[in-house]
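Left out: one protein chain. Kept in place: all the others.
After this line comes subunit A, so read on.
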């Protein structure tokens, strides 16, 4: 029981990171029906941006708590802004010229952009793994059990609390933006009927750009969290995390915002629990099998909307 609880905490943490990335996939898919395969690499680039800013600020574990929080907010904002610029630029340069072209064109371009970003980071930052010393230590022991096998403590680290809290806050903010603001309404309108949206005076190109910007900003949050949590990054992390987050988006129902969050959590939990109880080598197999099973029985995903609503 205690062991399960511990894995649950770990799984939710991992799932939060996947969920943040998955939102970018799902929003872009919702609005232009394209899988942005370069999204995982935006996440990777932003984790490098975060590492650079942290190093430049000289943030270490001995920095005081207040200062660390201030510095991390600065890092977060910087990473979000720069990642947004990357997101905006790739859309403007690579995808927009192909809009109205055949369906596979932007998809293949996205794979190309992914390769470009990976190589760009590999060349400018080096191919080796970049470590970061932990800067947030400690945590809380929720419960301990002592038995014949020794002691087992269920712990939640401050880092995990930070990840979960930041994820909840940001997802709430973004959900409110989509539900209540004129930008969010414009995004939903473009998602449902792009031509009609333009007939009502919505600047569709700008709305699509903003969607890429928002997705990239959330990926940047995930990038920083990943860096702080695992402490190592390299130019290839975007691929694996991207595929997982994409799986999460499809699992939750691609195009659905709550679906992406739920899908992220499910994938994170499956991976963690599988590693804990079965074999760690097959955790990816477990996650992808789950996707296959869900898609067989629920082709639109967990929270996806059925294709046709009414005439």
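Observations on the structure shown:
The definition used in the following text is that contacts are C-beta pairs under 8 Å (C-beta built on N, C-alpha and C of every residue); 3 or more make two chains touch, one makes a residue touch a chain; residues count from 1.
Basically, contacts and distances are computed from a predicted model.
Taken from the listed names "MaoC family dehydratase", "Glycolate oxidase iron-sulfur subunit", "ATP-binding cassette domain-containing protein" or "Isovaleryl-CoA dehydrogenase", the protein name that UniProt assigns to the chain not shown is "ATP-binding cassette domain-containing protein". For the options A:122, A:175, A:198 or A:275, the residue in contact with the chain missing from this view is A:198. Per the touch definition above, the residue from A:130, A:188 or A:283 contacting the chain not shown is A:188.
Residue positions on subunit A in contact with the hidden chain: 182, 185-186, 188-189, 192-193, 195-204, 305, 309-311, in rising order.
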